[in-house]
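See structure below.
A single protein chain has been omitted from the complex, and every remaining protein chain is retained in its original position.
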């Protein structure tokens, strides 16, 4: 697995670089917990690896090579929070690499009904499996799991598939991979050179909607701050504005940003627009009912102002903030984004288990003429 | 996949041949949605293929050959309706062919709780998987899914594992396969010649019980209408009589039928009897409580009247309409019918992905002396 970024910055309250160093010790496997863990080299290598897996996986012979890579390892998907998309994306990624898995998705079928602590559940899982992929409602739970695992004699790695309101690092990786592919033209550039350039410099990327409560926006912002010259545009209802801590994080990097309130007048200047739904399940007392969220929708009427190279992203599920009739436009990248998630997660798992070298070898031997 | 039957007929309200043509376009994968799609050649080829898979799968070497066939594809079982039998039958069929799968069985764990439309769920699934097998309470849902998939840039096939009250095409295929095996004597005829003859000509096949609401009876009738000379006997309480549309469909084919009300006096003339349970979960206001359903039960007392070659089928689950003490008779074919389902579904999936040729080759190379 690539080295970590030593110079990671974070809000004073939590010092990421110390946290990351504590999480990922040299004598232990690599835990994927925070988006801030990923430096540019790592992002570049993962995107490259995802492309190679995709290319190799397009042939039957290549697919069967991939299936041998992790057939000797087993993954546990500990998903104690409703999720179809992320869950299936990870299972598909495991299947691409031939890695058997099992899942726990509901506390009621588990030993916790008999009074077991969740920490003990994690310890038990670490005896049966070689990787834990988890999704959890509790803030910081993935980090806690990493520390529990580091304390066991047999330590296995954990991947954060979304925890609390803050972090969703694998979504951030697939999002930046999708943006890279939209800007870098995968058809004409060789994989080895595809992700080395800062294609984000001079580009305007808008985040639209419920920016206060969407963890995907926060996580992707951490990654985009690695790319000087990118311009971030945060368009949201005043009540759902992006958090101050993120703005401070951006402020410490060479990245320009703007807070705005109106989508139609700004869409024409965007190179990418990242739409998000209203996260009203986090409402305390129905406070978002009074918001006219449809003002932050991307509609067919705006299509006339789209740049030809615009990339429309959405972490899904969508409601009315993204018109279905846009699906057939070349600018709609959100279905590709879904599939990119599978390849990116396969790349991440491959890298954690050090089979990335075998994939690169295979790619160069068979596909790189 | 075999060609479709161009001359399919259907009640005026729905023109099957147009529907089927719209569903299964030449530039798209083959969708299995309606029982009416299957002509005699297709039925014959699928039965033959199921026998070959069964034969090859009886040896360890053969099983391991089968396991390589679809290891590079992935299936999604989208089963939004309680089902054990059909679900497990399809998973076993996938496992026979080495095809990894995953499932969604409950809307509450899915993104729909976050407000996603079911159409979007299908679109997302199509990004991770290479086949959708579905079961759904809504009438016509499988057909709707086929059209959604045809509109995606990456189209994958759908198999209808039961939708609404009308269609259950794979059950019909395994039922006719079971009848074929009962009438054709698989022990003495070579696989290649086993299903070419119309073994149904001159045979009397009785359907007994809740014929109004059982979709298996309707679907199997569509297939039997391909075989001129078969005689269908519909025995049911007057309140649960077979639908008029089905009788009209039969009327348009060279098939004789009779409506009857008494099982004991007719059992002696039957070559096959297809028992069904009371589908009282479809009752609107408990209307079937007043029916003396036990009058339509197959009991031990009737066994003295059975023809020696009688085939007793039941789609299961059974209640009291089929006496457990009949299980040990040679005429009881319903457990074999269950296992036939696994082989037939494996044959269907193999045909959809064009690996039927490899199976035939392997069969001829190793088993056909």
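For reference, chains read A and B in written order, and residue numbers begin at 1 within each chain.
The working rule: contacts are C-beta pairs under 8 Å (C-beta built on N, C-alpha and C of every residue); 3 or more make two chains touch, one makes a residue touch a chain.
Note that the coordinates shown come from a computational prediction; the quantities given were computed from them, not determined experimentally.
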| item | value |
| --- | --- |
| Contacting the left-out chain in the complete assembly, out of B:105, B:147, B:165 or B:307 | B:105 |
| Which of A:18, A:72 or A:282 contacts the chain that the document leaves out | A:72 |
| Touch criterion as defined above, residue of B:17, B:83 or B:198 at the omitted chain | B:83 |
| Missing-partner contacts on chain A, residue numbers | 68, 71-72, 74, 76, 100, 102, 104, 108-116, 120-121, 123-125, 127-129, 152-154 |
| Footprint left on chain B by the chain that the document does not show | 60, 63-64, 67, 82-85, 88-89, 91-92, 95, 105-106, 277, 281, 316-319, 335, 338-339, 342 |
